[in-house]
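This structure is in structure tokens; I'll ask about it shortly.
Only one protein chain is missing from this complex, and each of the others stays in its spot.
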Amino acid sequence: MMMKSVIGAVVALSLSALPALAEYPEKEIQGIIQWGAGGSTDTVARAITPRAEAVLGGKIVMQNVTGGVGAIGLNQVADADADGYTVLFGAENPLLYKVMKLGDKDYSDFIPINIIARGVPILVANVDAPFNTFPEMVAYINANPKAVKFGSTGPGGLPSVVTAMINAKTPLDVTFIPYDGDGPALTALQGGAIHVMPAVLGAAIEGIKGGTMKPIALFDVEASPQLPDVPTIVSTNPEFADVLPWGPFFGVFVKEGTPDDVVAKLTAAYAEGAKHPDFVSLIDGRGFKMLSLSGEEAETFLNGWQSTTSWLIHDAGLTKASPEEFGIPKP
Amino acid sequence: MQTKQPRRPGELVFNLAMVLGSLFLLWSAYGISGFEALSAPGAVPMVTTAAMLVCAVLIFRESLRKGASTDETVARDILPLPILVTIAAVAAYALLLRPLGFLPTSFLFLTGLIYYLGRYSLLRAALLSALIVLIIFLIFRIVFTVLMPPGIVPEAEILAWFRGLFAGRGA
């Protein structure tokens, strides 16, 4: 009995006495995924992490903490210790929390470990829709106000941003049918409940290849290698060039204040993981653009994204507070 | 009209609370978007809470008609001591889970309740609890990697140490 407690004390002491970061990671790391199982963020996070674990030499236990447009997961990481043992896998949404009044924290309270990849928006339509290109669509909508049904998701999501872009250039009189994600909306598109949907290329790519939906325009400045025949929006409507390229993204983050050597280790691990050929082919296959940004580059990317998007949706009247209040500069 | 069951103690209070609760929820549902549109986010909540209110009023009226029960008391038939103790124990569990951690809290909870309800000896209750908590811990934490709050037990370090031990042996 005596012996046991002595050993216990020694173990406890040696554990606490060890310079906590000498051998990071010395215990399991918690990985918090902002979005639900099966979504893009989840799939990418679960695909890259085992590669990064191999480099890191530690285990990352992944869990989905969903709700509040991702704010619940974000806050959980923000409330944990800044010791690198709680890692956030997040998408672009937090950069809009402040203007949407969804929370008072965003990625400025975090250090980006790796901005993994960016999605490419694409406008797709039901196969029976009476138009095939963007100009044809605009002409049809102008001739039939309110008759065309656009799928939408909540304000701040990709569809709302793409719609805001379109409305800023060519105002359209359409009916918006709300869905809770682009997956359900694309299903509805195929069933004819909606006619047009702005979606991320990855979610639509197989449907386009299989002929269950038709592409109208790719919202990017260059064509996608997966779908080289789909015209970009700038090829028909060059006025869109000033807001593109734009796209949702996902990345790995730790809380601000995490020690530099921990950040360096995690950054190296995820950068290495992102290079793995299998992961690269997953990213390509789902129609994403690999970024793998970290450090300075990642910060610049985040700030640029926040400024473009916040002002875009603010000008479209979708925000609850002006980006100015939070010192977000105009692009 | 209906069967004339006697009213149970507290029934009138509960049914009245349901009326007031429904009224409050209806008011709250109205606050979501008012009578903006049929498709407004507040439309379905307003319909459902209105249905609640109508039903609650009908139920309350019905319970007014019943005669009061004579042989039941709140302390014996509605909230006897063991039930109050159990509710308190669950609440205490939730409060202690974060600071104390999963293993100690669960152990204390089980030991306490089994001892209190069953009049087992404290030792038997404790042994039984330790065994059950261990099984639950193995299933949830090890097999399904559900992270329960570790609290004062350095779980992650101990597990890492075990893993190191096995890895060391394997190498």
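To keep things simple, chains are lettered A and B as they appear, and every chain counts its residues starting from 1.
Please note the rule applied: a residue touches a chain if its C-beta (ideal position, glycine included) is under 8 Å from a C-beta of that chain, and two chains touch if they have at least 3 such contacts.
The working rule: contacts and distances are computed from a predicted model.
> Which choice in "Tripartite tricarboxylate transporter permease", "Succinate dehydrogenase", "Ni/Fe-hydrogenase, b-type cytochrome subunit" or "2-oxoglutarate ferredoxin oxidoreductase subunit alpha" gives the name that UniProt lists for the one chain left out?
The missing chain's protein name, per its UniProt entry, is "Tripartite tricarboxylate transporter permease".
> In the full assembly, spell out which visible chains the left-out chain is touching.
A, B
> For the chain left out of this view, which of A:Glu206, A:Glu239 or A:Asp261 touches it?
The single option touching the absent chain is A:Glu206.
> Which residue numbers on subunit A touch the omitted chain?
Given the touch definition above, subunit A has residues 37-39, 42-43, 46-47, 49-50, 62-69, 71-72, 76, 100, 102, 146, 149, 153-156, 175-180, 183-184, 186-188, 190-193, 205-207, 209-212, 278, 281-282, 285-286 touching the missing chain.
> Can you name the residues of subunit B that touch the chain not displayed here?
Subunit B touches the chain not shown through residues 8, 10-11, 14-15, 18, 25, 28-29, 32-33, 37-39, 41-45, 48-49, 51-52, 55-56, 58-59, 62, 78, 80, 82-83, 86-87, 89-91, 93-94, 97-98, 102, 106, 109-110, 113-114, 117-120, 128, 132-133, 136, 139-140, 144-149.
As a convention for this text, only the chains that are shown with their structure count from here on.
> Which of the residues in subunit A end up touching subunit B in this complex?
12, 15, 26-28, 30, 59, 61, 63, 85
> Going by the contact rule set out above, which residues of subunit B touch subunit A in the complex?
Contact set of subunit B toward subunit A: 145-147, 154, 156-157, 159-160, 163.
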